[in-house]
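Removed from the display is one protein chain of the complex; every other protein chain stays in position.
Every chain is named by a letter (A, B and C) in the order it is written, and numbering of its residues begins at 1.
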Amino acid sequence: MSAFSTEERQLLDDSFNEYFRDNYGATHAVALARSGDPDGFGRKEWSDYADLGWLGLTLPEAAGGSEGGLTEAGIFFAAAGRYLAQEPLVQTLVLGAGSITRLGTPEQQKQLKEIAEGKLLVGFLHAELASGYDRSHVTTIAQPIEGGFRLTGEKAFAVGAHSADILIVSARIGDAAGPVGLFLVPADTDNMQFTVAPAIDGRRGAAVRFEDAELGKDALLGNNTEDRTLEIDTLLDHGTLAVCADALGAMVAATEITTEYLNTREQFGRKLADFQVLQHRVADMKVFCEEARVVIHAALTAVDEGAPDANLAIWRAKVQTARAARFIGGQGIQLHGGMGMTDEMPIGHYYKRLTMCEAMFGDAEWHLDRLASMTNMSVNGSAATGS
Amino acid sequence: MSAFSTEERQLLDDSFNEYFRDNYGATHAVALARSGDPDGFGRKEWSDYADLGWLGLTLPEAAGGSEGGLTEAGIFFAAAGRYLAQEPLVQTLVLGAGSITRLGTPEQQKQLKEIAEGKLLVGFLHAELASGYDRSHVTTIAQPIEGGFRLTGEKAFAVGAHSADILIVSARIGDAAGPVGLFLVPADTDNMQFTVAPAIDGRRGAAVRFEDAELGKDALLGNNTEDRTLEIDTLLDHGTLAVCADALGAMVAATEITTEYLNTREQFGRKLADFQVLQHRVADMKVFCEEARVVIHAALTAVDEGAPDANLAIWRAKVQTARAARFIGGQGIQLHGGMGMTDEMPIGHYYKRLTMCEAMFGDAEWHLDRLASMTNMSVNGSAATGS
Amino acid sequence: MFFNSSAHNPSLDEFREEVRAFCRKEISGDFGRKLELGQHLEKPEYDAWLKALAGRGWLAGNWPKEYGGLGWEPEQSAIFNDETARAGAPWLIPFGVTMVGPVIYTFGSEEQKKRFLPDIVANNLWWCQGYSEPGSGSDLASLRTAAVKGTDADGEHYIVNGQKTWTTLGHWGDWIFCLVRTDPDVKKQKGISFLLIDMKTPGVTVRKINTIDMGHHLNEVFFDNVRVPAENLVGEENKGWDYAKFLLGHERAGAAGVGKFTRYMDQLRAVLAITNEGGKPLSESPYFRRRIADLEVSIATLAALSEDQRTAFHAAGSPSLIGAGALKLRASELQQEILQTMTEVLGRHGLAYQTDALMAGWNGELIGPKESAGILYEQLIRRAATIYGGSSEIQRTIIAKSAFAG
Partner (left out) sequence: MFFNSSAHNPSLDEFREEVRAFCRKEISGDFGRKLELGQHLEKPEYDAWLKALAGRGWLAGNWPKEYGGLGWEPEQSAIFNDETARAGAPWLIPFGVTMVGPVIYTFGSEEQKKRFLPDIVANNLWWCQGYSEPGSGSDLASLRTAAVKGTDADGEHYIVNGQKTWTTLGHWGDWIFCLVRTDPDVKKQKGISFLLIDMKTPGVTVRKINTIDMGHHLNEVFFDNVRVPAENLVGEENKGWDYAKFLLGHERAGAAGVGKFTRYMDQLRAVLAITNEGGKPLSESPYFRRRIADLEVSIATLAALSEDQRTAFHAAGSPSLIGAGALKLRASELQQEILQTMTEVLGRHGLAYQTDALMAGWNGELIGPKESAGILYEQLIRRAATIYGGSSEIQRTIIAKSAFAG
């Protein structure tokens, strides 16, 4: 599907990394996240991404995009995670633009151009207070009314929702047994109540309550009342894989800075890097990075090639990545010793980013449960290695 | 309950260890196990145990025993495991004598004296081909007939069953819905078919098929048809804990010989013991030994004090011990390198003993499932730490 | 030998009940609410709690009677630690009562005992620990803060220069006990002394360290030509390392009550009960059910380790090195594991971390269970559990040394 060659991907990767290395990193990320500014991320950076064409990376040509696949987006997210970029990239590009691309009417698709131009930030509100990671539990109701819908319900905390220009919100149409639709909800719609908070890694988000919020007829994505549960599942799977790529970047960085730290500090008259136990710990961190990289790559390829079991590949990638993230985040701090506990060292910020990545859109154990539910227990039922 | 003081236990422990150190160990164990002799263990040793009063350690005074608790037996089994004793001690003392003590009629109890004197080896056959670790699944039938019972069914492989003088066999009385009774079956009863084999650790055992084997009236333990499922469960719990003690001895020995090995071998011009990674591995082995020791001790105390949740303490001990066994067995070989793979080094025999202990009467995961099924999920339901 | 005899001592049941009743009474109202939410306490709140304990004599309950203690047996100490932790009591600030106090009553002068011990027993002063330095973490003996002896018009004194770090709650400190280098020319352990320093002395500066939870608990303490009267030296000059090791043993003997773990499990069950997945409480999830069973195996093991260590300490008069190391290792690992499990639950609520909610009186809109911020704060700050007090790596080295020694 993707027309990008290895060489083109390499060039992309180089330019992402060059940009973020020059413009981002823990200090900048923390400054943005803790600024008095209501966003907690960089508008300037967002407009840079647009100028550099990165917001259109996976969008259709008609929207000014370059029609890349999730792999190209993954390379972008990995670089963003590596330098702790704070902007809601996955939310806007994978979930937001992804929903519109997949489901939007031609009219609705016009918004993609605005996304590519950096004029439209998109939030995605699906999880609810009682859903947990379960993607089929929707109790928010979109009541059809004259000229549109009236939205009532409560959506759980989601990163990026606080600053989005439009929110894509799932709701059952009509009543509690109705089909699940996705609605384009301008953030300035009346009767919406935002509870804004930072997540554990400092990125902001919001929980949102809708109390008879009135939407126009064109708010329903695709303009028909088909049930979108499966589409949402796929979108969130793609979001999951995007978060894995983000985590991969953060793990590579955490391993690098830990290695550097051990190379510079001494204890008992020797460089920390000379202690065999610490060497082997770093080796394990490296191996986890490698494993995450290749398994994420395999899942991205499966998605972009339209493999029928791409979802399983994503779930496996999430299990592996989340476990790697826990190990690398934890050991990153451990190997820094007391210094690792300080707010001033970057490693803690990577730890928190990885904690967030572990949880987003379902953690390792939840995904393992999903895989277990699909596991073929009959003899000759092996599936993990493909054909 | 137990009248043994710390000092008395210390003396017991000393004499057990002295005996086994002088008379046992890997070389002797292997020689016995692989001898052409049908037992594969030591009759001489068995008679020593009797002479030293150890077979009566936990038996009633009336049977010539010293009325010790499971704790005293545990100290014995730990010493036996430490030196790889091959005799079916747990089978005869805990399961065999245990069943008779708990359930036997005064007449049946007379056999305890023979056990104490070393004249009677007892096997215990409960698990069946389709039971797995599940203790409630019994399909063997004891059909009441004129003057006794007729036994039909098939019992799974059990260590020690090949050389037992009597077998204690569970069977449903009457039909598939009947109560489960325990039957004393002389090994020379007609219409029994033994399939003898060594277990992975070299100790022998047998699977036994009963095809209309005729038993006398007095074969039914307790001489009444009450259902014994709960009693069997308790007996097997005690057997489980006894096996944990056996494993503890083996783990302590495996850790010791591995430590010694590292202290004597060199690689890259340095003693293996000087490599930090190997040091820390030994530290982990030591910690696992300590944990197993204290958690087994806690369970033994719970049993001997008649604590109402003694069963939970045993299950926890088994989970912890089985995990420790897997780690210590595996790392014992690993730290020996290629030499650890040879039949001539003791470590492999400890590995196999520990593999056996891990499995006997239910492994870690099965016991964890049992614990999970009993877990209180309500708030303020913590149970692990007692009052 | 493998198994000691141990017996349940029913006479202590009454004491346990007494502690429970005390906790029920004291840990209530706004104070109880703060503790339940895991909010940060202010100094007056700690002081009130410690004063209440001191009022019962319990603060220094395990001290010898001659120094104002109650001469508790180890079992009593264990019950006290266990029950207060289980009730969610505030941290029993150890710097005075568990650390410097025993050093003073064991090695200090009569003068020092009279001057310092009553204030510790009554919680009149806030003590801090001055051990670690930048560059001397695990390798504590390499410390470089220098104390040079001299004499002036006011008498003998030391002039102290250098820096301490990781000083917990040092911003509330009245006094700090420090390891200082009094002889730079001998083997590093041999030139260290144990000095008591009034933090109001000119030249002492405290600077805060922000930690990854975004809170302020730790500090750096700088000493710039600080004049310390020679009478504030504890024991002999250059013997400080011995006192530090004594203190470590003493600390270990009382270590790791499992009450805290019971408390954690209560919290875990609470958040499981009120977190839903697919509309059903997570407490019905087979995964979490098995997870709890698994954690309870580890807690039972830890409880047994702790009990064994106490018995061994009682019997031998000193804790077993392997047992102490095992206890520190496992307690810290398990603490992190339970907190990770709670974080897994909170993942369902999006992991919002409302640090404002850690402040008393905040009444903004909460996201997720009311305990969320407290739990996430704890999960972050307890990453240090495997680092402080001898890192896991140091513990394994100590255990291995003991194992190879046979």
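Everything below uses one rule, namely that a contact is a pair of C-beta atoms (placed from the backbone, for glycine too) under 8 Å apart; a residue touches a chain by one contact, two chains touch by 3 or more.
Predicted, not measured: the structure shown is a model, and the values here were computed from it.
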item: Candidate in contact with the missing chain, chosen from B:S5, B:T27 or B:S136; value: B:S136
item: Contact set of subunit A toward the excluded chain (per top definition); value: 2, 4-6, 9-10, 13-14, 71, 74-75, 78, 245, 248-249, 255, 259, 262-263, 273, 276, 279-280, 282-287, 290-291, 293-298, 300-301, 305, 313, 316, 319-320, 368-369, 371-372, 374-375, 377-387
item: Missing-partner contacts on subunit B, residue numbers; value: 127, 129-134, 136-137, 139, 156-159, 195, 197-201, 205, 207, 266-269, 275, 277-278, 326, 330, 333-334, 337-338, 340-344, 348-349, 351-352, 355-356, 358-360, 363, 365, 369
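Rule of thumb we're sticking to: only the chains that are shown with their structure count from here on.
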item: Relative to subunit C, chain with the most remote C-alpha centre; value: B
item: Whole-Å gap separating subunit A and subunit B, where each centre is the average of the chain's CA atoms; value: 52
item: Gap in Å, rounded to a whole number, between the CA centres of subunit C and subunit B; value: 42
item: Multi-partner residues of subunit C (each touching 2 or more other chains); value: 393, 396
item: Of all residues in subunit A, the ones touching two or more other chains; value: 275, 277
